[in-house]
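The complex appears here minus one protein chain, its other protein chains still in place.
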Amino acid sequence: MQLTKEKLLVPELSNDKLIDLYKQMWQIRLFDEKVDEFFAKGMIHGTTHLAVGQEASAAGVCALLTLEDKITSTHRGHGHCIAKGATADKMMAELFGRTTGYCKGKGGSMHIADVDMGNLGANGIVAGGIPLAVGSALTAKMKKLDYVTVCFFGDGATNEGSFHEAVNLAAIWDLPVIFVCENNQYGMSGPVKEMTRVENIADRAHAYGIPGVVADGNDIIEMINVTDEAIKRARSGKGPTLIEAKTYRWKGHSKSDAKKYRTREEEQEWRKKDPIKRYKEILIEAGILTEEKAEEIRLAVKQEIEDAVKFAEESPKPTLDDLLTDVYA
Amino acid sequence: MMREITYLEAVREAMSIEMRKNDDVYILGEDIGVYGGAFGVTRGMIEEFGPERIRNTPISEAGIAGAAVGSALTGMRPILELQFSDFITIALDQMVNQAAKIRYMYGGKGKVPMVLRTPSGSGTGAAAQHSQSLEAWVAHIPGLKVVQPSTAYDAKGLLKAAMDDENPVIFYEHKLLYKTSSAVPEEEYSIPLGKADIKREGTDVTIVATAIMVHKSLEAAKELEKEGISVEVIDPRTIVPLDEETIVNSVKKTGKVIVVHEAVKRGGIGGEIASMIAESEAFDYLDAPIKRLGGASSPIPYNPELEKAHVPQVSDIIKAVKETLNRA
Partner (left out) sequence: MAKEVFMPKLSSTMEVGTLLQWFKEEGDPVEVGEPIFEIMTDKINIEVEAYEEGVLLKKYFEEDDEVPVNTVIAYIGEEGEVVPAESPGISGEDSDPAAETDSAIGNSTVKVAGETEEAKSEAVLENGKVRATPAARRVARENDIALNPVAGSGPKGRIHEQDVIQAISDNAVLVTPLAEKIAKENDVDLGHVIGTGARGKIEKADVLAFIEAQKAPSSKPATGERVKLKGLRKAIADKMLESVRSIPHVTLTSDVDMTKAIELRKALLPIVESQTGYRLSYTEIIIKTVAHVLGNHPKVNAALIGNEIVYNNDVNIGLAVAVDNGLIVPSVKKANKKGLAELTEASKTLGRKARDNKLTPDEMQGSTFTISNLGMYAIDGFTPIINPPETAILGVGRIAEKPVVVNGQIEVRPMMVLSLSFDHRVIDGAPAAEFLTELKESLEDPYSLLV
């Protein structure tokens, strides 16, 4: 579908789905901004990693996934969860440590998972989820199931041994897995240019004999298009693809980050590439969305997040008896 | 008369029986295909089950451990073979930070039914990086279960229980026990995890011993019997979960206890067992200090005399018993 003169959307998606993706991007952004606010106010304990500015890759990659498909996520995982179908109320309840949360309040920000919905979990260990995704893909192959597994990770993770071991395994076994590297330019404070010699993370795919694709991570249409091809490849038994989504996190690494490793100017440059704003303009130009409707959606999401907070606040806390439950199955 | 098979054959037989019944069970590991595994445990299995289910992997302990965890989480029941238990260090992130914690972190959703089988122990001259017994490391991690069979019979029954378990189980096989034989039923059977076995009954002193130390303790007990000393030998068989009741009851009976393992004594599981006894109602029955025997605080040396000196021997156990009984 030709959305604008420049933008061609390869897979067939309904207008409703496209608008839904717009809404989803706001859900991701406003959820994380609310969380940011709560952390700043000290209302939530622990730590959190926000994906504000990276909404297009989460929403775009997951746009084509079915309920049966799986994802593994990272410490910066709220967006992936929402994109894979998680709802703000149960996520907020988890961050509040309540029993109604996705992990009954025992996982917190870094471990939101919903195995039944195909979300195999966010992960506190950098690159920790990559071998898991390969294992999930191995199950699909061995059980001859049709699902694919999407593996999200950051640029920092590609310097972990697990990344290389897992990508190699997926490659030699032609596993239906899609490796999505969200290159947001910094592994905590470490600039990707200083930590990696290759120009693009995607170049590393060649070392394992699989395709490596560079994409504009702030362009949801491009993310959908490259993912579409990777999924087709995976489902047809041809094996994995490494997608590099070049993007930027607007916030610091975690709640306490003075961001001394980057400049105001650089941040401003990337803010101009706001993925939500760009997508809205495309949709309006394509005649799928109006400014009024867009604002309506934003306000509705805002209310949804407020409702999620209310739900979380009113939810019960775990009892001390819960400490030792679910250690073993 | 029941047929006898080796410990190694018992492990293989347990896996083969299970794999014939359950398509979800598969083995992955390095050189487990036509080579048959570093110690030959999977020899012949690829011929029966094919390369999909006897999955030969690259040398990527972290990667294959993670793949096992991920596939377990999504419905398979993998058996991961590591060539030497020393290499668990490379796979440990996946076992400790992922496998052990997933169910708890996810609020009880998801499970990781997998077995990590790996041979441990010294005595082969393989020196410092191929001879360790690191079971205490994994025993420390809630979410993992840890099994250490000492006989062929136990190996088959415990492996069945481990494969049936819905949790990640670390299954330590002992290299020097692979060739030992005992009577093993041909049919399938399961020995529950967390049930110790009293390998020998006695009244004067309790020895809690694991893996190959069970045999050394039994040998010591036989010697000591000649001097009128009656030794009870308890093999916990699984150190997580630990059958505290059997140990405590034995100590209440004898009042004296020695814990023997091959792993380095410092920080070893013997300390845990000794502490458990001291905290239990057996405390008031203790009639001598609890004694621990374990490996020396050095890496495992290559020289055979030094290698032998590193781990407790029968004479060490006899000496410890006599000291405990004030008969030294």
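Order as written gives the chain letters A and B; numbering starts at 1 within each chain.
The rule is simple: a residue touches a chain if its C-beta (ideal position, glycine included) is under 8 Å from a C-beta of that chain, and two chains touch if they have at least 3 such contacts.
Just so it is clear, the model here is predicted, and its values are computed rather than measured.
Novice: Would you mind listing the shown chains in contact with the chain that isn't displayed?
Specialist: Result: the unshown chain touches B.
Novice: Tell me which residue among B:176, B:198 or B:288 touches the hidden chain in the full complex.
Specialist: Candidates B:176, B:198 or B:288; residue touching the omitted chain: B:288.
Novice: Residues on chain B that touch the omitted chain in the whole complex?
Specialist: 255, 283-289, 326
What we mean here is this: only the chains that are shown with their structure count from here on.
Novice: Under the touch definition given earlier, write down the residues of chain B that touch chain A in their complex.
Specialist: Those residues of chain B that touch chain A are 24, 26, 52-53, 57-58, 60, 62-76, 78, 93-94, 97-98, 102-113, 142-143, 145, 166-167.
Novice: Under the touch definition given earlier, write down the residues of chain A that touch chain B in their complex.
Specialist: It is residues 70, 72, 101-107, 111, 113-116, 120-121, 123-125, 128, 130-140, 142-143, 161-162, 165-166, 168-169, 172, 325-329 of chain A that touch chain B.
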